[in-house]
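All protein chains but one are shown in place.
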Amino acid sequence: MTTSEYDRYRPPEEPRRRRRRDHAAAADSPSEASAYAVGTAVAPSAGSAMGPDALATAPSGSAPAAGRRVGARRGGLAPAGGDGAREMAMVPEPQFAPADGYYGRPVVKAPPWDERVALYLVCGGIAGGSALLAFGGQLTGRDALRCNARLTALGAAGVGALALVADLGRPERFLNMLRTIKPTSPMSLGSWILAGFSTGAGVAAAADVDRLLGQALPLGPLRRVLYGLEAPSGALAALLGAPLAGYTAVLLSDTAMPTWNAAKDDLPFVFVSSASLASGGMAMITTPTAQAGPARALALAGVAGDLVATKAMERRMDPVAAEPLHQGRPGWLMRWSERLAIAGGIGTVVSGLTRNRWVAAASGAALVTASAFTRFGVFYAGKDSALDPRYTIEPQKRRLAARRRAGIMHDSITTAG
Amino acid sequence: MQRLTAPDSAAVGDNPTADAHYAHPRARKGFFTDTSICIGCKACEVACKEWNRNPVDSNYELSNSSFDNSEGLGADTWRHVAFIEQDRSRIEAARESGRALVSLGMPQIRNADVPTTAGEAITTAITGAAPGPLSAAAVPPASGLPPAPELGDLDVLSSLGGGPTRPEDARAVDTTPPDTPEFRWLMSSDVCKHCTNAGCLDVCPTGALFRTEHGTVVVQDDVCNGCGTCVAGCPFGVIERRKDGIAQPKTERSAAPVTPTRPGTPEPARNVGVAQKCTLCYDRLVDDQTPACAQACPTTSIKFGEREDLVDAARERVARLHAEGRTEARLYGANPQDGVGGTGSVFLLLDEPEVYGLPPDPRVPTADLPRMYARAGIAMASMAAASALAFMLGGRK
Amino acid sequence: MANADCIVIQGSNMAEAHPVGFQWVTEAKTRGAKVFHVDPRFSRTSAVADKHVPIRAGSDIVLLGALINYVLTHEKWFKEYVVAYTNAATIVNEDFRDAEDLDGMFSGYDEQTGGYDMESWAYEPEPGTGDAAAGVGDEPAQEDGAEASTEAAGHQYGSGGPDVETHRPRRDETLQHPRTVFQILKRHYARYTPEMVRDACGISVADFEELARTITENSGRERTTCFAYAVGWTQHTVGAQYIRTATILQLLLGNMGRPGGGVMALRGHASIQGCTDIPTLFNLLPGYLPMPTVEKQDLGTYLESIASKKQKGYWAEADAYTVSLLKAWWGDAAHADNDYAYDYIPRLTGPHGTYQTVEGMIAGDVEGYFLLGQNPAVGSANGRMQRMGMSHLKWLVVRDFQLIESATWWKDGPEIATGELRTEDIETEVFFFPAANHVEKAGTFTQTQRLLQWRHQAVAPPGDAQSELQFFHELGKRIRARLADSTDPRDRPLLDLTWDYPEDEHGEPDGEAILQEINGHHLTGPDAGKLLSSYTEMKADGSTAGGCWIYTGVFADGINHAADRTPGGGDGPQTEEWGWAWPANRRILYNRASADPQGRPWSERKKLVWWDEEQGRWVGNDVPDFPVDRAPGSTPDPSLGGAAALAGDDPFIMQADGKGWLFAPKGMVDGPLPTHYEAQESPVRNPLYRQQHNPTRVTLPRKDNLSAPEPGAPGSDVYPFVFTTYRLTEHHTAGGMSRWLPYLSELQPEMFCEVSPELAAERGLEPYGWATLVSPRAAIEAKVLVTERMRPLRVGGQTVHQIGLPYHWGVGNDAVVTGDSANDLLGITLDPNVLIQGSKVGAVDIRPGRRPQGAQLLRLVEDYQRRAGLTEETGNEGVTGSHDEAGAKQATDRSERLDRGTGGEEE
Partner (left out) sequence: MARFSFLEWPVIRQFRTDDSSGRSSAVTSPTTRAIAPRTSTADRSVQSVCPYCAVGCGQKVFVTDEKVVQIEGDPDSPISRGRLCPKGSASEQLVNAASRQTKVLYRAPRSTEWQELDVETATDMVVDRFLESRRNGWQDLDEQGRRLARTMGIASLGGATLDNEENYLIKKLFTAAGAIQIENQARI
């Protein structure tokens, strides 16, 4: 597209450097097709299709929409064509309806978390549920289940913790997570939970590993200690399993990200359900069907809980704040999560009836994937919701107006004096 | 536990330093940013960057937002001047919404503890309707604000002629509004709010963020590990993790074939990967110096001082503007009962907060934390119970 | 300014260009003062003003003239003040013909020279005094900033003004005589009506009346109104007259010499006041003494031309100031026998301003050029001419902090890109010397209100960086050493120069020693060696030396008063213990006018200085700008001259008659009264007169400095829009001190133009897309800001679109941010009084998209020139209509030839 006949004399433009801003980086990501873009992109320009001559000769007033004042005022002004078109398409016009805030820029900032944190959310769920299964196995003498679940718990916790550390701005300072205990900080409590859980899961798993290796580990007199600590460690991990699987819901909800925050009442249920079906699924993959009965039961409970809790959550959320869950990449993930959960649930039932290891493994994989999709979906939806100011402004204006209608005047941040 | 999980300082009113156990607690400091006298010079932005050695935050291209080329607050930009161009209809809407605030009995700070019923009474008196859901006609969904009666569009439109407007409804503010100009250009210097209940501070897991003896909220660069939770915890989108710290011009473009001795060695990138935001010049406050932005501000649009005094000054200024008929003036952050317990940085705005990119009804997320913990506790218990049940019902070995 | 009740900011974007100065406006406003901003653009100043009045660029005299007319016809003038303190009652020579009589011309125009003979503008002498025509010349305007003395002095006269004798001009205190200045003024502005303002300026009658009403309501005994201006007034072909018009208005309203009054200049550089006081200007010597012209072959002639010993006021002592200066420069070599070395000063033969110098470079006459903290490749009008001029130099010395565009044009300038210049062909040697900056040297800046402030050195300059002080001291030392054995008389001025200043261990000369030389000292007599404490101590007999008489007193009693730093300036309201203001640490000039003729303050609210009967002296809150013991009623012996001749009610002590000049009988080369002329490239006809332009403006008709056709002429629609240039807060002039700083560059990173939504629609310009602007000289590209801050104006039935262009960017490779330079679009047409270019109005076309590169860019500019039929004569007519018949034909022929010529090249 060219607006000047002389543009052809110019060398091709270098691609523009992006701002070193998180929201810009996020806009770069595949979620570009999400609600943000859909919500704010302005209609393609009539002007962009016009040649300069047409414009130059068009009398003022009858000129097409490109520069018309009315359009400008209402924010409907076309994006620039010509040179700036690529960038302009995302850039809203100066005069904005108030819901678009300040030039359509985000009001809140998405956290700088990338997929590693989403991965941690998944791993945390698997680890927490697995510890519960392991403890159950430990108590009920299901050795394979106990051993596999312990290893899963430790592995998932380890991968998750590593992902979390890697996502830090200063990974070398990860120990500062244990610098203080802050009840107001789910991340602080979560760090302590993760530390405790990992210790428990680690000791318990070490005992099983030692057994698997025929006591080949060079433990010496510590072996007795290890075996002595095995049971309480397994109990500790199980005690912290559900918190580990669920605290991340609070971590997400305890933010100003509109979608996460709006989901605060129900997200823990979604997350524990998702953790249950994922850990059950993992156990169905790793463990012979004979010992995997409780895993299947847990998975089925998780599927049921997941479907119910997710629906309830979406229904109870502010409709605008819920939008990102249905649009773009998170929408896709959430839809497929549901489908896979249902499919996995059916497969679980089938595998329970047929005792077919392959069906069990496939169902387990579907469930694990469903859980991952749920958590990635929720993760992305929250980040997306930060990008469009509408998700922040509209629910807030609505609740403010509702309070004012109800005669509650004392708690507004805006005051007349 | 209740006290520990309560939003910071909820237990201590609007002086968040009171139980911080400082040997020498000081009066709470803050800013009052009076946007009605801001000239948009951006001295605050430069003075801030210069003092804090913050990196350049730009690709050196226009940001397509009037004269604002720094876009917003972030890790490298701790003061940001917004530029908003508005035509007459927006000005009238702003004036109208301000008038509605006044009519609603919104100067609530003075009688902050007026019981809700009183507020209802006022509403009833003004709107002539009982509190509660009003008819759709009375509440335009777009604005979300109940309009003051008898101040409908027609009245405003009748003053469009440009001549002096007739005396307006005396019940709102007994002044003659000035002529509505054809156009205005709002400028406003935004900054960290230093909330009474600070979301960033509450959610920080390392203790890098802390409440200072001046009541401000500051990141300790040497402690923060860049987990980024605070970024999500801020209802105002202020704090951000620093990505890189290029404080240099485009050196690769330097035409000089030689590298002469530089008068100043380039500042190395600082605090990369660490959460960054306005410190209210904590280092300067320690020595009773004025924060860099407030010291530089040519027109005293940015005022620094003890928050209590500033809020008084802000109220006086609003009253004065209202007396001039500029009902669009309003305060932002002065109310200790708002969703963040009031802010240390108080603003005088001339339009709705969202026009400036500020949230209209921010709420510190940790305010709901006890409930979130309770819900999560139930969920976790359910999971444990489900596991137990699974073993009971999960069949034989 | 903080004391004003109404502030009119016109021709200045004060909040943007002088944010810290604007604090006083903010303060006045919060105290209830009304603030008006009259400007083509709605700028950040408008945003905080009570009212913005958009005006067509270049029509300010119509507005100000109409305000004068309003004041006169509505009887709003301050009668007692006007009669006593201005020349309203003075009667003018009967030969005088006003612009109203001659359709835009005054009497005395000479077609040959394109200038005026001012004889017919003179005062009429009192019958029986035998005075000849009573021209009294001097500073034409009298405002707080003493701007007029620098900006508005005709180059022939420096600032001392033309020859003067003492006069008793005829007066009519009733103001009824038809030839009184007052009546002439009334007639002159009678047609400057609100309707004329509407048709010429695009300001509605209602807006005008609101402005007029507010100003007049806020003037008088109790209240004062202040005008603030900057280069929005000076950078016009009638710039000096803009300031005169405001001064006339302020005198009529009694707003001069009083707190919260005046016409305040807002200047753009740290020491731009200082560099006119101690001028690096061709036409001046320190203290506004004129550079001698070739006609002034000896000291006597020279001194006569400055001031008569018999005229009133302090200029009468110009001989003492001149001799002291010569003694300061040439010491013992200056003595009574050789006219105090007067012949050591070179002589002028005409204008030698910076734009003439550029012509001299292109012609090859100028071989060497020093650029001292100045970036003409970006900052001067017609940037291409500037760079082409530099490419003809033999050598160029650039002293700056960074590699500015004026230092690198030979490798990355726009002419290299277009192929007009090839680096390998350019013969110019370029020296770049790194300069020390303001914290690396000690010295004084003089700020816009004449305040000298000493800066202490904080650190030593880095690397090879040097101060100008060190560089030029060293240069002088080496030149003198090289010539030490010369017997050539032309080298005597250098060899006899006093040039031995103490240096520190780094070779930095002692700034205080130089400031002491500037201050001056006694050479002989009982006080020999003692520093002067006031210019009144200067003598014409060679017994005193002093480099700049107006600065005398800065080192009184051996104390560097410029370094006075009592916090807050001390307890006095005029903060006189902070720095030192010339003259004599006086903060408000002509402050005698703050008291009535009897010496009482006009009002309690606005008192400043007053006569204390008991003490028999003037007292008050400022240093009285008046002989301190001259009683209000005193009428000195008419045979006296100088300060002694000032009557007790002659407050304007630098004027030859002690009065504020409503009418300038001499000194302004383009007319005794400000008259509206259209700008060189205005899109509209002069609505007031047949005469379109200032007939005395200085044009540079050259092929590289073409002008747009006159409105209505063939081709005038080729450049249909008006552009006006301006500054942004975030940058500093040509960018040498801002575009290299990342913190400033990121705030305004790209060159842009501001257009109205209407113009954007008309031309298909997209918000934040690119546009190309083409003027008769050049084409540049800029990002487009579509904004309602720009408003099309209806002027005389025609819509005028104005385009705003900041001028900070330049083409190069070294700065953090670069861009096309708005000044490339500008042509060079100068104000005849001060030779400042008209850069606030230019003709331009705008089109969407980026500009072509390389030789295609030249082709685009030529296309436009051909379509408009431009020739060197286009738009450069002196008297409108004088070229009409023969001229027009000639122009057509020429443009046809040009057409053919260029066409041939294309083939």
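Chains: A, B and C, in written order; residue numbering restarts at 1 for each.
We take it that contacts are C-beta pairs under 8 Å (C-beta built on N, C-alpha and C of every residue); 3 or more make two chains touch, one makes a residue touch a chain.
All figures in this text were calculated on a predicted structure; none of them were measured in a lab.
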### Query
Can you list the shown chains that the hidden chain touches?
A, B, C
### Message
Looking at the full complex, which residue from C:Arg387, C:Lys539, C:Lys606 or C:His732 touches the chain that isn't shown here?
### Response
C:His732
### Query
Per the definition of touch given earlier, which of C:Ala206, C:Ala460 or C:Ala855 contacts the omitted chain?
C:Ala460
#### Entry: Per the touch definition above, residue among C:Ala89, C:Ala545, C:Leu747 or C:Leu825 touching the missing chain
C:Leu747
### Task
Return the single residue from C:Gly569, C:Pro636, C:Pro701 or C:Pro714 that touches the missing chain.
C:Gly569
### Task
Touching the absent chain in the whole complex: find that residue among B:Lys42, B:Arg241 or B:Arg330.
B:Lys42
### Selected from C:Asp425, C:Asp485, C:Glu604 or C:Asp637 as touching the chain missing from the view
C:Asp425
#### Entry: Hidden partner interface residues of chain B, rising order
3-4, 8, 17, 19-22, 41-43, 45-47, 50-51, 201-202, 207-213, 218, 220-223, 248-249, 251, 254-258, 260-266, 281-284, 286-287, 289-290, 292, 295-298
### Task
May I ask you to list the residues on chain A that touch the chain which is not drawn?
178-184, 188
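Following the convention adopted for this analysis, only the chains that are shown with their structure count from here on.
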### Task
Calculate how many whole Å lie between the centre of chain A and the centre of chain C, each centre taken as the average of the chain's C-alpha atoms.
65
### Query
Rounded to the nearest whole Å, what is the centre-to-centre distance of chain B and chain C, using the mean of the C-alpha atoms as each centre?
45
### Query
What is the distance in Å between the mean C-alpha positions of chain A and chain B?
27
#### Entry: Multi-partner residues of chain C (at least 2 other chains)
767-768, 787
### Query
Hey, what residues on chain B touch two or more of the other chains?
57-59, 61, 64, 66, 85, 87
## Note on the structure
chain C contacts chain B in the complex at 15-16, 19-20, 22-23, 26, 29-30, 42, 44-48, 51-52, 206, 403, 408, 411-412, 434, 462-463, 465, 728-730, 740, 742-750, 752, 767-768, 783, 785, 787-789, 812-814, 816-817
### Summary
Contacts from chain A onto chain B in the complex sit at residues 16-22, 73, 88, 91, 94-95, 98-99, 101-103, 105-113, 128-129, 132-133, 135-136, 139-142, 167-171, 173-174, 176-177, 179-180, 182-188, 190-191, 238, 241-243, 245-247, 249-251, 253-257, 260-261, 264-266, 268-269, 271-273, 275-276, 280, 290-291, 293-298, 301-302, 305, 352, 386, 389, 392-393, 396-401, 404-417
### Task
Sort out for me which residues of chain B touch chain C in the complex.
37-43, 45-46, 49-50, 56-62, 64, 66-67, 69-70, 85, 87, 162, 181-187, 247-250, 253-256, 260-263, 298-300
